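Omission of a single protein chain aside, the complex is shown with its protein chains in their original locations.
Take a look at chain A:
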Amino acid sequence: MKLVTAVIKPHQLDAVKEALHTLGVAGLTVSEVQGYGRQKGHTEVYRGAEYTVEFLPKIRVEVLTDEIDVEKIVDAVVAAARTGKIGDGKVWVTAVEEVVRVRTGERGLDAL
(Lines give C-alpha, C1' and ligand atoms only; values in the text may rest on other atoms or scores of the structure.)
Protein backbone atom coordinates (compact mmCIF):
# COMPACT_ATOMS: atom_id res chain seq x y z
CA MET A 1 0.00 0.00 0.00
CA LYS A 2 1.06 3.55 -0.67
CA LEU A 3 0.49 7.01 0.72
CA VAL A 4 0.37 9.74 -1.91
CA THR A 5 1.14 13.15 -0.42
CA ALA A 6 0.76 16.30 -2.45
CA VAL A 7 1.59 19.87 -1.47
CA ILE A 8 -0.29 22.12 -3.84
CA LYS A 9 -1.42 25.67 -4.41
CA PRO A 10 -4.57 26.33 -2.35
CA HIS A 11 -6.48 27.43 -5.43
CA GLN A 12 -5.89 24.03 -7.10
CA LEU A 13 -7.52 22.01 -4.32
CA ASP A 14 -10.89 21.86 -6.00
CA ALA A 15 -9.42 20.59 -9.29
CA VAL A 16 -7.35 17.98 -7.45
CA LYS A 17 -10.35 16.81 -5.46
CA GLU A 18 -12.47 16.51 -8.61
CA ALA A 19 -9.73 14.57 -10.41
CA LEU A 20 -9.43 12.12 -7.52
CA HIS A 21 -13.19 11.80 -7.31
CA THR A 22 -13.32 10.93 -11.04
CA LEU A 23 -10.76 8.18 -10.42
CA GLY A 24 -13.03 6.76 -7.76
CA VAL A 25 -10.77 7.56 -4.80
CA ALA A 26 -12.91 6.92 -1.75
CA GLY A 27 -11.31 9.27 0.76
CA LEU A 28 -8.67 11.86 1.29
CA THR A 29 -7.31 14.14 3.99
CA VAL A 30 -6.38 17.79 3.47
CA SER A 31 -4.62 20.23 5.73
CA GLU A 32 -3.49 23.84 5.53
CA VAL A 33 0.28 24.07 5.65
CA GLN A 34 2.96 26.66 4.99
CA GLY A 35 6.16 26.19 3.15
CA TYR A 36 8.43 27.17 0.34
CA GLY A 37 10.33 25.42 -2.39
CA ARG A 38 12.54 26.80 -5.10
CA GLN A 39 10.35 29.83 -5.61
CA LYS A 40 11.27 30.96 -2.06
CA GLY A 41 9.04 33.67 -0.65
CA HIS A 42 8.35 37.15 -1.82
CA THR A 43 8.41 40.68 -0.39
CA GLU A 44 5.37 42.63 0.65
CA VAL A 45 4.94 46.31 1.46
CA TYR A 46 2.55 47.26 4.27
CA ARG A 47 2.18 50.64 5.93
CA GLY A 48 5.45 51.86 4.49
CA ALA A 49 7.57 48.91 5.59
CA GLU A 50 8.84 46.05 3.44
CA TYR A 51 8.61 42.47 4.65
CA THR A 52 9.90 39.16 3.37
CA VAL A 53 7.24 36.48 3.37
CA GLU A 54 9.26 33.26 3.41
CA PHE A 55 6.53 30.69 4.00
CA LEU A 56 3.61 30.66 1.63
CA PRO A 57 0.23 29.06 2.29
CA LYS A 58 -0.16 25.63 0.67
CA ILE A 59 -2.56 22.71 0.95
CA ARG A 60 -1.38 19.20 1.75
CA VAL A 61 -3.49 16.40 0.28
CA GLU A 62 -3.02 12.81 1.48
CA VAL A 63 -4.48 9.73 -0.21
CA LEU A 64 -4.03 6.09 0.77
CA THR A 65 -4.08 3.66 -2.15
CA ASP A 66 -2.90 0.29 -3.40
CA GLU A 67 0.11 -0.46 -5.63
CA ILE A 68 -2.02 -0.70 -8.77
CA ASP A 69 -3.74 2.68 -8.65
CA VAL A 70 -0.84 4.71 -7.32
CA GLU A 71 0.56 5.81 -10.68
CA LYS A 72 -2.85 6.92 -11.97
CA ILE A 73 -3.45 8.89 -8.80
CA VAL A 74 -0.07 10.59 -8.95
CA ASP A 75 -0.62 11.51 -12.59
CA ALA A 76 -4.12 12.84 -11.89
CA VAL A 77 -2.94 14.97 -8.97
CA VAL A 78 -0.01 16.38 -10.94
CA ALA A 79 -2.22 17.20 -13.91
CA ALA A 80 -4.86 18.87 -11.78
CA ALA A 81 -2.44 20.81 -9.61
CA ARG A 82 -0.32 22.18 -12.44
CA THR A 83 -0.69 25.83 -13.44
CA GLY A 84 2.74 25.99 -15.06
CA LYS A 85 3.88 28.78 -12.76
CA ILE A 86 6.55 28.56 -10.12
CA GLY A 87 5.25 27.32 -6.76
CA ASP A 88 2.92 24.61 -8.06
CA GLY A 89 4.15 22.21 -5.38
CA LYS A 90 5.24 18.56 -5.17
CA VAL A 91 3.79 15.08 -5.04
CA TRP A 92 5.52 12.13 -3.43
CA VAL A 93 4.74 8.53 -2.63
CA THR A 94 5.66 6.61 0.50
CA ALA A 95 5.22 2.97 1.39
CA VAL A 96 2.62 2.13 4.03
CA GLU A 97 3.03 -0.96 6.21
CA GLU A 98 -0.45 -1.36 7.56
CA VAL A 99 -3.91 0.23 7.42
CA VAL A 100 -6.79 -0.51 9.79
CA ARG A 101 -10.37 0.69 9.45
CA VAL A 102 -11.33 1.76 12.95
CA ARG A 103 -15.04 0.89 12.76
CA THR A 104 -14.72 -2.72 11.56
CA GLY A 105 -11.16 -3.69 12.35
CA GLU A 106 -10.54 -4.64 8.69
CA ARG A 107 -6.86 -4.63 7.78
CA GLY A 108 -4.70 -4.14 4.71
CA LEU A 109 -6.30 -3.68 1.31
CA ASP A 110 -9.76 -4.30 2.78
CA ALA A 111 -9.36 -1.20 4.90
CA LEU A 112 -8.69 1.10 1.96
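The definition used in the following text is that a residue touches a chain if its C-beta (ideal position, glycine included) is under 8 Å from a C-beta of that chain, and two chains touch if they have at least 3 such contacts; residues count from 1.
Here is the rule we use: contacts and distances are computed from a predicted model.
Asks: Could you check which of "Alpha-D-ribose 1-methylphosphonate 5-phosphate C-P lyase", "Cytochrome bd-I ubiquinol oxidase subunit 1 apoprotein", "Transport permease protein" or "Ammonium transporter" matches the UniProt name for the chain that's left out?
Replies: The chain we cannot see is, by its UniProt record, "Ammonium transporter".
Asks: Of A:18, A:44, A:71 or A:106, which residue touches the hidden chain?
Replies: Touching the chain that is not displayed is residue A:44.
Asks: Touching the hidden chain in the full complex, which residues of chain A are there? Just list them.
Replies: On the side of chain A, residues 44-49, 51, 53 touch the unshown chain.
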